[in-house]
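Of the protein chains in this complex, all but one are displayed in their positions.
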Amino acid sequence: KAFPAGAATMAEANPENLPPNVPEWNKYLGYSVDWQPYGLPSEYEKDVVRRSVEWLTATREASINFTPIQDMHGFVTPNGVCFERHHGGAAIVNPVDFRLMINGLVDKPLVFTLQDLMRMPSVSRFYFLECAANSGMEWRGAQLNGVQFTHGMIHNVQYTGVPLRTVLEEAGVKPNGKWIMAEGGDSAGMNRSIPMEKALDDCMLAWAMNGEALRPGNGYPLRLVVPGWEGNMWVKWIRRIEVGDKPWFAREETSKYTDLMPNGKARLFTWEMDPKSVITSPSPEKPVLHKGLNQLRGLAWSGRGKVKRVDVSLDGGRNWQEAQLDQPVLDKSMVMFRMPFEYTGQELLMQSRCIDEHGVVQPTMQALQKVRGTHSVYHNNSIQTWLVNKNGEVENVRLG
Amino acid sequence: KAFPAGAATMAEANPENLPPNVPEWNKYLGYSVDWQPYGLPSEYEKDVVRRSVEWLTATREASINFTPIQDMHGFVTPNGVCFERHHGGAAIVNPVDFRLMINGLVDKPLVFTLQDLMRMPSVSRFYFLECAANSGMEWRGAQLNGVQFTHGMIHNVQYTGVPLRTVLEEAGVKPNGKWIMAEGGDSAGMNRSIPMEKALDDCMLAWAMNGEALRPGNGYPLRLVVPGWEGNMWVKWIRRIEVGDKPWFAREETSKYTDLMPNGKARLFTWEMDPKSVITSPSPEKPVLHKGLNQLRGLAWSGRGKVKRVDVSLDGGRNWQEAQLDQPVLDKSMVMFRMPFEYTGQELLMQSRCIDEHGVVQPTMQALQKVRGTHSVYHNNSIQTWLVNKNGEVENVRLG
Amino acid sequence: GDGLKLGLGTEATPEQVKGWNIDVRPDGKDAPVGQGDAMEGEEVYLEQCAHCHGEFAEGAGRYPVLMGGEGSLAGPNPVKTPGSYWPHASTLYDYIYRAMPFGNAQSLTPDQTYALTAFILWVNNVVEDDFVVSNETIGSIEMPNADGFIEDPRPDAQPEVVCMKDCDVPTEIVGRAAQIDVTPEDGGGVAVD
Partner (left out) sequence: GDGLKLGLGTEATPEQVKGWNIDVRPDGKDAPVGQGDAMEGEEVYLEQCAHCHGEFAEGAGRYPVLMGGEGSLAGPNPVKTPGSYWPHASTLYDYIYRAMPFGNAQSLTPDQTYALTAFILWVNNVVEDDFVVSNETIGSIEMPNADGFIEDPRPDAQPEVVCMKDCDVPTEIVGRAAQIDVTPEDGGGVAVD
C-alpha cells in the first residue's frame, strides 16, 4: 500500500473502537433531536469547506471562493459549499424590503415584491453555474496544485423560481425590446446584457436552491438563472431588469468577460460555457491511498445541453475508455462520472474528456492555445492532466 | 387582500429601502468571500428549522424531529433540515475507527473500513426516506395543526454509495442466505431484517447525501438505503450485516413497526411506503396572504415506484384537477407538484391525491379506517384536508 | 458467491465476530451461553430498569409499559407489551442486551440478560417464577400472541374508480386540529413566502 506522507487518512484507528471491542458511541447516548435545529456536517468533515486564493484579487469583497469539488460525491452541490463570486461583498437583503423593477421597452413598468413573484407559476430545475474564469489561472501553464482551485468555480443545485418569460410578459415587452439588462442590488450593482431570445427561453428568477431559500452569498432573496451561460450573468440580489433595443456594454461585458485573442482582438458576448470535465478524485487533494482496485470520479457539464459521454485516459491521452455516468443526466446540469482503475504503483497521467449531445468536444490545452493564445483569461475548458506518482501522490501537470 | 393576524409577512417594508430610494446593501460592502467557509441560510430564514413535538416521546434521544416541508421549494431536502429519528441519540462516529462487519451465511466473514467501501463501484440516486409513523398521530382525527408535524417525517436527497449487492457478493452469500439483518453502531444498536431479494435489488450503503458526507444525525459515516421502504429500516451508523436463513423478529419489527388491525391481529413486515402526497403551501404554516392568483405546491411520493399523477381538489374531494409535476420524476423519489388557484376569500377544502405508476391510489382516511381501524399507528398515507377560511388562514381538518 | 471478488475488506476473525454478533433469533440461534430466572432478574431489574419502567414493569412517565395488556388488542385501547403483543421471547433478550439500560447499552452479562428476560416474561404470566431462561430454552418459549401476526396485504383501501368530477364524498368538517390544541407553540408560523 502506498501512503503519501502527511495524509490525514493515515490516522491510525484506535483499537479500543474496533471489533471485537464496542466503541463508546455504541454504548452511550448520542445527541438529542433538538441538538441542531439547522444541521451541520460532522466535526470530522471540517476540511470540506470553501477556500479562496488570497493573491488573486485586490480585496476580499470583490473576490471569489472555491467549491471543494474534491469532496463532492454526487452532482448536487450542498448549499454550504457553493462557491461565491462577489464584486462588492455578499449583500444581506431584508426580503420584506426586496423589490424587483422592470422598466424600459415594456407596456407598463412594474415593481414586484417577492410575494408577487412567488404567486406566479414556478418550476424547479437543476443547473450548473460556472464562472467564466474557472480554470482561468491555468492558461499559461499548470499553476494551482488542487482541483478545488483549478476547477472549483462551479456548483450545481436545484433552482426554484419563475420563468423570466412570465415576468417579462407581465410587463409586456415592446416589439423593439431585443435585449434585457439585469442589475444587482449589491454594492457593485452588477449589470449584464442578455439577448431577449435567451431571456424568453430558459432563464429563471430563482428564490430557492436545493429546496430552501437562496443563501445570502448566492443572491438571497432572488437571483437570475441563465442556464448554461457564464456565472457572471446570473445576477444576484437582482433589483432591476430593463428592456432595451441594444446591449449595454457594461463593464462586466467589455473590460471583463471578453476573451482576448493573440491578434489583440477580443471576443465579445462569449456566453456559453463549453463542454468540460475534470477528475475530482484522484486529484492533488485526493491521492491514491491503496494499491489494487480504486475508483475514479469526476464531474462533467456542458452549457450547450446534455453531457453525452465522458472518456477517461490514464496515459496522458493516448488511450481512452468511456466512463459510467450517474443517472439522471439532465440538460445543462453537472453529471458525475466514475471509472474503476487498478493502481500497481505505476505513474499515471489521468485525463477526462467531455462530449455533449451536440457533439462538441472538450479540447486539449494545445488545441485551445493554438486558437486562443494564453491571454484569454475566460472559458478555459481544456482537458486537465493529473500526474499520479509512484507514491500515489497527485500533481497538476501540463503535457507538451 | 386578506392577511391572517400575527403573520410575520405583515412586517411593513421600510420605505427607506424602496424605490426610488437605494437601500444600504446597495451602497456599502457586504461580507467577504471568507465570511462563511461553510455557509448557512440568511438570518431572515431562521424559522426554517427542524422542530419536535415534546409530548410524543419519553426522552429527547429516542425521539424524532420534523422537516419544515412547508418551506421546501423543490424535491431536494437540504441536509440541514432533513428530519432525524434516533433511538439512542445521534452517534458521533470517528470515520477512521468505523468498521462494517459482514457475517453469518457467507463464504467469508469480512470487516470493511470506509475506504474499502469507497474503493467499490458506487452510484448516486435520489430517494425519499419516510418514517412509517409519518402522519401516525392523525389516525383518530385531525390533531396537529401544521404540515411540518403531520407530514414532516420525510426527506429526499441524492445518496451516493455502493450497491449492497456488491458488498454481499464480496463476502459471498450462501445459497440458504435468504435474509439479512442490518445493525446500527449507535447506543440503540438498531436492528432490522430485510429479505435478500430487496437487499440484492436496489439497497445501497451510502456515505453521502446531496453530494457531501452524511450528516451525523443521518448516520455518518455510513447508512443503509432501502429505497421506497419505511425509514426505520435505513439503519444509520451501520456496523454489521448478518446473512441468515430466517428473519430476526427484532423489537423494531414486532413490538414496533407492525400495524394493528381492528380484529387484534397485526400486519407484520409492512415495508413499502404507499403513494402519498400533501399540499405544503397553503398549509397551517402558510396561509393564503392575497386575494387573486395564488400558487399551491406540495410533495408526492411512492415507495412502489414513480409518481404518475397528482390530483388536487379545492372542494373537499368532490372535483379534482391534475397538478403539474416538476421534472425529472424519478423512481422512489419525491416530486413537487404545483397548481395555480384563485382566492376570492371563499372557504376552500384543499386535498391532494397521488397515483403511482402501478396505479396504486392514495386513499381517503375513511377508506383506510374502514380496513385498518384507528390503532394502526404506521403507514397512514391518507388524503390530507386543509380548510382555508375566509381570512386565508389554514387549518388541519377531518371530513366525514 | 460467483468467485469474482474485488479483493476488498479483511477477513473477520472468529473473535471479532463474537464481539459484535450480539443478536438472538427466535429459534435461539446465536444465543450466548448463560441463564437466569425471574427472581435473579428482579434484582437486576430493580437496580437498573425500574426507575424508568416502574417497579412492576408498569411503566413510569412516558417510558414503555412492559407488562399487561392481555386481551386488549382488539379493543378500544390496545396495550402492546411483551406479554400481550410480542410474538417471540428472543426479542426481549436481543433488544435488552443491545439497547438497555437506556444509555448504557451492551453492558449486561448474558446471565443478567436471560434473568431480565425471565423477569419480564414472569410479570406477564408467560413463565413461572422458577423457569430458567437460557440459551437452551429461549428458542422454545411460547408467547401468548405468537399467532397474532398476519401477512401484509397492501396495497389496500383502494377506490373502485378514481373519481374526478362530482364525486360522492362527505365534505362535512367533523374534526379540527386547532380545537385539539396539541400543536407545539412555535409551529413555524408564517414567514416571508
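Chains here go by letter, A, B and C, matching the order in which they are written, and residues are numbered from 1 within each.
In this text, contacts are C-beta pairs under 8 Å (C-beta built on N, C-alpha and C of every residue); 3 or more make two chains touch, one makes a residue touch a chain.
Remember, predicted model here, so these are calculated numbers, not experimental data.
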Displayed partners of the chain not shown (whole complex): A, B
Full-complex contact with the absent chain, from A:G39, A:G146 or A:G211: A:G146
Sole contact to the chain not displayed, among B:L114, B:V235 or B:M336: B:L114
Contact residue for the chain not shown (choose from B:V33, B:I64, B:V81 or B:V96): B:V96
Residues from chain B at the interface with the omitted partner, ascending: 19-22, 26-29, 95-96, 114-115, 118, 207, 213, 221, 292-293
Residues of chain A (touch criterion as defined above) contacting the omitted chain: 4, 6-9, 44-45, 47-48, 51-55, 57-59, 61-62, 68, 70-71, 87-88, 101-103, 106-112, 116-117, 119-120, 141-146, 148-149, 166, 169-173, 181, 183, 187-189, 191, 239-240, 242, 244, 246, 248-251, 254-255, 258-272, 274, 281, 284-287, 289, 304, 311, 315-320, 349, 353, 355, 360-361, 363-364, 366-368, 370-372, 375, 379, 387, 395-400
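The criterion applied here is as follows: only the chains that are shown with their structure count from here on.
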Chain contact topology (line, ring, star, complete or other): complete
Geometric centre: closest chain by C-alpha means: B
Furthest chain, CA centroid comparison against chain A: C
Length of the line joining the C-alpha centres of chain B and chain C, rounded to whole Å: 23
Mean-CA-position distance for chain C and chain A (Å): 48
Residues of chain C touching at least two other chains: 6, 8, 12, 16-17, 20, 102-103, 105-106, 192-193
Residue list for chain A, restricted to those that touch at least two other chains: 19, 26-29, 95-96, 115, 118, 207, 213, 221, 292-293
